[in-house]
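Some notes on the structure that comes next.
Heads up, one of the protein chains got dropped from this complex, but the rest are sitting where they should.
Chain naming follows the written order as A, B and C, and within any one chain the residues start at number 1.
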Amino acid sequence: MIIVMNTRASEAQIDRVQKKLEEWGFGTHYSQGVERTIIGVIGPKKPGIMEFIEAMEGVDKVVPILQPFKLASREFQSKTSQVNVGNLVFGGTKVVIIAGPCAVENEAQMMETAMMVKKAGASMLRGGAFKPRTSPYAFQGLEEEGLKILDNVRKEVGIPFVTEVVNPRDVDLVARYADMFQIGARNMQNFTLLKEVGKTKKPVILKRGLSATIEEWLMAAEYILSEGNFQVVLCERGIRTYETSTRNTLDLSAIPSIHRLSHLPVLADPSHGTGKRHLVAPLSKAAVAAGADGLLIEVHPDPESALSDGPQSLNFDAFEALLTEMMPIATAVGREI
Amino acid sequence: MIIVMNTRASEAQIDRVQKKLEEWGFGTHYSQGVERTIIGVIGPKKPGIMEFIEAMEGVDKVVPILQPFKLASREFQSKTSQVNVGNLVFGGTKVVIIAGPCAVENEAQMMETAMMVKKAGASMLRGGAFKPRTSPYAFQGLEEEGLKILDNVRKEVGIPFVTEVVNPRDVDLVARYADMFQIGARNMQNFTLLKEVGKTKKPVILKRGLSATIEEWLMAAEYILSEGNFQVVLCERGIRTYETSTRNTLDLSAIPSIHRLSHLPVLADPSHGTGKRHLVAPLSKAAVAAGADGLLIEVHPDPESALSDGPQSLNFDAFEALLTEMMPIATAVGREI
Amino acid sequence: MIIVMNTRASEAQIDRVQKKLEEWGFGTHYSQGVERTIIGVIGPKKPGIMEFIEAMEGVDKVVPILQPFKLASREFQSKTSQVNVGNLVFGGTKVVIIAGPCAVENEAQMMETAMMVKKAGASMLRGGAFKPRTSPYAFQGLEEEGLKILDNVRKEVGIPFVTEVVNPRDVDLVARYADMFQIGARNMQNFTLLKEVGKTKKPVILKRGLSATIEEWLMAAEYILSEGNFQVVLCERGIRTYETSTRNTLDLSAIPSIHRLSHLPVLADPSHGTGKRHLVAPLSKAAVAAGADGLLIEVHPDPESALSDGPQSLNFDAFEALLTEMMPIATAVGREI
Partner (left out) sequence: MIIVMNTRASEAQIDRVQKKLEEWGFGTHYSQGVERTIIGVIGPKKPGIMEFIEAMEGVDKVVPILQPFKLASREFQSKTSQVNVGNLVFGGTKVVIIAGPCAVENEAQMMETAMMVKKAGASMLRGGAFKPRTSPYAFQGLEEEGLKILDNVRKEVGIPFVTEVVNPRDVDLVARYADMFQIGARNMQNFTLLKEVGKTKKPVILKRGLSATIEEWLMAAEYILSEGNFQVVLCERGIRTYETSTRNTLDLSAIPSIHRLSHLPVLADPSHGTGKRHLVAPLSKAAVAAGADGLLIEVHPDPESALSDGPQSLNFDAFEALLTEMMPIATAVGREI
């Protein structure tokens, strides 16, 4: 942490800052420039200190030097984490394809989808039993009934599934059924939920919040990691910008950025990230080319009658064609599908 | 809802859309323009329908006509709602001033603050017992201990208090102590929490999410209203933009916009909205001039040693001066403080 | 400027940075922390240096200490600048009201408007002769014909006018007629235009760019100042955000922020800032309460038939009522209208 004093800071103000820092056990050293005094602060970061100092008189700004996330950082662990769900590995050579409908509607739909996506090459099924919806009047999901359907489908088809958890109270319930948790964008800073999921040992996909910075996203991961659950996979799903022609703006630079800052694997969700079916294939390819460790793709046997998010779902043929088209791209970046 | 077909939509595609609409019980009427067909859809809005149609072949776009929020809308209730907390009225002539520290730290701090802000003219005390913090390593609040402190202070000083609830599990606990709930920006779309709070009869301040549109914000209020709790007060607290010189961008146009769209009272929080102490006074005045029904202002006996959010807290003298300076502005817009 | 080295930066990398800095004539001093080396750089800022260093191996980040704007800064001149247009003073006690239509349409319209707004209390007329329009098919302004109309109206009514200049080639032409230049949001970083206007001695209103930070805005002002023209008045007119219910998001915190960072006067334009007629009055009041040195308000004798920007124009009655309502607010903040 570096403290930049005002050009007009008085001696007394500078002394007061120094005294506070010493009270807190920090080392300091001064640099008297032509125009202003700068104070370097030495010692382990403590939460809230920076804001205290910034509020003191004579202080112009406080500049953090260290990243606020620790367990999630590449400096903490230089090797990319491998997160295992059964035999499936996130963060390995294989680009993991997770596919399925936005919401679980009924067993027939899920069974058909599961068989199809598995055949086409997907490794994991997705489907929401609990749906966070903007409107209280929209379909909110089948809840435990949906989890049971997913469980039956898994047994029948032999494919693991990931499903969203939205309520801290449901963490145990979802954990009994699911192979992997998903924490959605709207809950990225639902810290109660993050902690509950952190107390389990089950792998979790943590989606980026709609307006979360990369730093805030890694801090959210840190909540899970700091509770002892290191099985965290991140997922870029588009951020909110002024552009309205797509539902969100898929920030693909987040993928190599995360790889540089953190050891956690990172997926992309081009279905939610764009909200438009015709953009799913080009953005899926782009995500793999940018180094994504996997993809979440919405697939629906009949997208035109889906109960939610129809406009961004692929049908089976389009999904199968996409996987085939992505193979050489995966190869080109040293991966496989 | 109006459906705009593609310039190259086939007869068959148009028929298919019409058939679907009829299946769902909608009336339709066609308008064949020079360049394209437009289908008007008549009947009550059903959730998800719009997305289904948008996914059909030949459809260019679907245009919603009605606002998705109902109970929160000014069309549902033309008179501004008055939300009562004891004798205190939100949405009346008086601009309600809520003041206090960001977090409850100890009883002495709260007692001193409560006495002072009451004396200066505040009608309600604020203070967080549960703090949603970006970092798991930051101070998370005193929890029930903090609620007890607030309770003692209320008894002693005679001022009601509002405090944040972050976990659906804690709704009953917080309800036992607090005069009013606060739902923070990060939880604006924590639908589980909204529903739980909606099931109580206790008044609630619903802060705008960091990147929530006004429509999404009113839909979040709709979650609470639709559970039967009509005691909802909104609070603008700044949105996330590209500008970094302030912590958020306080969107004061939201205040008259909400007044036009909704009957719910709306407050402003210039402390969180700007994140800078020297901006609190001018933006407080601006909010009152723009028609805010109240203000949330961070006040701290010693802002430089506050455990969180110090840089945006006013000290007692500055708070007292601000209330005095705002009086003629309130008068100018037909209100009082 | 402070240079933060990587935790794994080698001795050789640190030496290389130091050598470069010495080559450029900077003093340096080192601080070897537990985790990383930090280099303080002493000496006058030179453009581009920061980026050079950031690109060197072993460097984690470079932190600027000084603001990049000089002549525009409050540190350069602690007293607020007063910009004079005839007897009119921007930056004095009086809140300057500038009113008129978006575009000059014909002499009758301007004459009527000028008489009315002068009578109501406006000190300056606005009206565009050159209109930057998103579509090449939209009305582009009357050009020199429009300037002549404004000139006649000024002579007849006795009110100075400000008008936009969009082309560096037209600076002399506009200067011959106008009392004050306006540089619009889209041209805030049209550096050629800024320099041309800087070479004149005529006062100029510089609007904030649609997505300009406060720092970039002050840097744009610096272009004009550095050419020798110190008659610069800034104008906040709304920034682009994700919110679509208003045309832009009027950032009123920019007003006190500019007052703190710079000595230049700053206006607000609630008409363009909101794009909605019913928001103009509350946001005008809010801007005055926040300390604006003046307002740009669109007024049109018949807003419903205006050739551009009709939806945000006030008619005469609404404008007159607004000025009356703002007077006590101006008084409350130590100003007059």
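In this section, contacts are C-beta pairs under 8 Å (C-beta built on N, C-alpha and C of every residue); 3 or more make two chains touch, one makes a residue touch a chain.
Treat the numbers as computed from the prediction; the structure is a model and nothing was measured.
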Option touching the unshown chain, where A:138, A:206, A:288 or A:323 are the choices: A:288
Full-complex contact with the absent chain, from A:27, A:86 or A:328: A:328
Interface with the undisplayed chain - residues on subunit B: 2, 4, 7, 29, 31, 33-36, 38, 40, 42, 63, 65-66, 75, 211, 240-242, 244
Interface with the undisplayed chain - residues on subunit A: 211, 213-215, 239, 241-246, 249-253, 255-257, 260, 273-274, 278-279, 282-283, 285-291, 325-326, 328-329, 331-333
Positions on subunit C contacted by the hidden chain, ascending: 47-48, 51-52, 54-56, 68, 132-139, 166-169, 186-187, 189-192, 195, 210-211, 216, 219, 222-223, 226, 240, 277, 303-311, 313
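Here is the rule we go by: only the chains that are shown with their structure count from here on.
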Centroid spacing, where centroids are CA-atom means, of subunit B and subunit C in whole angstrom: 31
Whole-Å separation of chain centres (CA-atom averages), subunit A against subunit B: 26
Residue list for subunit A, restricted to those that touch at least two other chains: 211, 240
